[in-house]
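Data first, discussion second: the structure below is written as C-alpha cells.
A protein chain is absent from this complex, but the other protein chains hold their places.
== chain A ==
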Amino acid sequence: MTYSQPQTDAAQGRLEFRSVTKRYGPTVALSEFTHDFAPGRVHALMGKNGSGKSTLIKLLAGVTEPTSGTISVNGKDQSFTSPHDAFDAGIVTVHQELSLVPELSVGENIFLGRLPHVRRAGFRVVDWKGLHRRATELLSDMGLSIDSRQPVSALSVGQQQVVEIVKAMSFNPSILLLDEPTSALASKEVKQLFALIERLRARGVTMIYITHRMSELFEIADTCTVIRDGHYIGAVEMRTTSPSEIVGMMFGAAARATRPPRQTIDRVKPLLEVRGLTRAGHFNDVSFDLYRGEILGIAGLLGSGRTELMRAIFGADRIDAGTVHLEGRSMTGATPSQMRAAGLGYTPENRKEVGLVQSLPTGDNLCMASLGPIARGGLISRRREQPFIDRQIADLHIKCGDPELPVSSLSGGNQQKVVIGKWLNTAPSVMFFDEPSRGVDVQAKRQIFDIIWQKASDGLSSIFVSTELEEVLEVADRILVMHHGNVVAEVDPTRTDLTQLYGLCMEGASQ
C-alpha cells in the first residue's frame, strides 16, 4: 500500500450540498439542505437532538444515501453507496465512540487492516519495524510525542482520541468529520486536541466539527452552520456572532406547550434529602431536597453526571460520600431492592438495554418489580397478576395487543410506558424518570408527561431528566443544573428561558 501525498488542487476540500433530502418512510430527516462548506476551514455544525445533524453525518460517511439531491466533494458530484465510497472520495469520520483496540499498540491501531509486510526467508511477515517507524513519523508530524509501541490501553482517553485522529489522517483525507470529539475529554486534553486541529487547518484540511459545548465553538471553529428540524437555518462567522444568536437559531421561537397550571408545593418537610453525595469521577458534593408532589427537573448535558447521580441514589452504583434520607429514614448505601421497599422507583434512560427484559412478555415485565406484593407465600399465577397488568395497561394507555407476547414487539413509546407501569405497580412515593421521552413519538411523549403531571397531583414526587431542555422547562416545577458532576444552579422554570438554561448547562454558572 502506498500513502499518497495530499494533492494540491483549488477544489480540494470543498464540500457542497445541493437540495439534499433524506426521508425515512414518512419522516423527513433532512429537507432540501443546501450549503457550501468552504475548503480549509473548521465548520461547526450545531442543532439540538433530532435536528438532522446525525443524518447529515451519516450521508457524508456513506452510511445512508440521500433520497434526493446531490453531494459534491472536491468539485465532483458523488453518490456514496457505502462507507468505502466516502472514504475513496477523501472523507474520513472520527466517531464519538472510540474504535481503537485497547490491547494493540498505537502503531498497530493506526495501520489496522493494512499492516505493512516484508518477505523474510520466503514468508510474508508483518514489517513491525517499518510500521512503527511510519507511525512515529505520523505522530511527530502532528506534534505528538506518543510512543508508537505502547498499547493504546496505557493512554489517557484524550491521547486515545488524538490517536484516533492520527489514524484518520493517515488516510490523507481532504475532509475530516469530527463527531463530538471532546465529549469524553478533560479540559487539558481538549487543549491538546485543539492544537492538533489547528495544525490540520494549517494544512488545508476541511473539518466538520460537531459539539454541544458552546465555548469550544468560539475557541476552535471558523464558522457555525445551524440545522433545525431537518432544515438549513443559516451559517454564521464565529468572529461576528454570539452564543445567544446561535441558540436562537437552534431552537427558533420555541413555543411553550400547554401544561397544567403549576401547583403550589408545600416546601416544609422534604421527602427525599440528599446531602453531599459524591461518586468520584461522576459527581461531587450534590445536595438537594425533594418535596411531596414536586417534579424536580435536572438539566445538564450528556456526561454531566445526572444519570450517575440518580443511579447512585437508587443504589445501583456505589457512592463514595454523602447521605440519602427518604421520608426521614437514612437510606445511604441501600440496595435497589431496599430502595424499592422504601418507596423509590427508577426508570432508567436506556429502556431497551436495562429497563426491560425484552425476551419476556409485557405482563411479566409489568409485574417484575412487584413480585413480592403480588405473590402470596411466594406463589404467583397469571390470575393473581392480571389486575396489576390490566390496571397499568388501562391507566397508561399501553397499546400492546396481547400482554403474553414479548415486550420487544411493542413500539418505543409503549415500551417506555411499560417501564413506568412496572414502577407504578410498586406504589412508589418517589419516582426518578431518566430520559422518559427519548426515542418516543410526539403523542406518546405528551401521554408520558401527562402521566407524570397526573401522578404529581396525586402526591407522587419525581425527578425528571431530559436532554431536551424545552421539556425540562415544561415538565418541572424547579430545575437543578448539573455541569461536570456539580450542581451549578437552581432555577425556576417560569422565570428562565431556553437560552439562559442552555448557557448554564454548557458553561456552568461560573462562566
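We take it that contacts are C-beta pairs under 8 Å (C-beta built on N, C-alpha and C of every residue); 3 or more make two chains touch, one makes a residue touch a chain; residues count from 1.
The definition used in the following text is that contacts and distances are computed from a predicted model.
S.K.: Under which of the names "3-oxoacyl-ACP reductase", "ABC transporter permease", "Acetyl-CoA acetyltransferase" or "NADH-quinone oxidoreductase subunit K" is the non-displayed chain listed in UniProt?
M.R.: Hidden chain identified via UniProt as "ABC transporter permease".
S.K.: Which of A:Ser68, A:Ser242, A:Ser337 or A:Thr494 sits in contact with the chain that's absent?
M.R.: That would be A:Ser337, which touches the missing chain.
S.K.: Would you mind spotting which of A:Ala154, A:Ala195 or A:Val354 touches the chain that isn't drawn?
M.R.: That would be A:Val354, which touches the missing chain.
S.K.: Could you tell which one of A:Gly372, A:Pro387 or A:Gly401 touches the chain left off the display?
M.R.: A:Gly372
S.K.: Which residue numbers on chain A touch the omitted chain?
M.R.: Against the left-out chain, chain A lists 314, 316, 335-337, 339-341, 346, 348, 353-360, 364, 367-369, 371-372, 374-375, 378-381, 422, 426.
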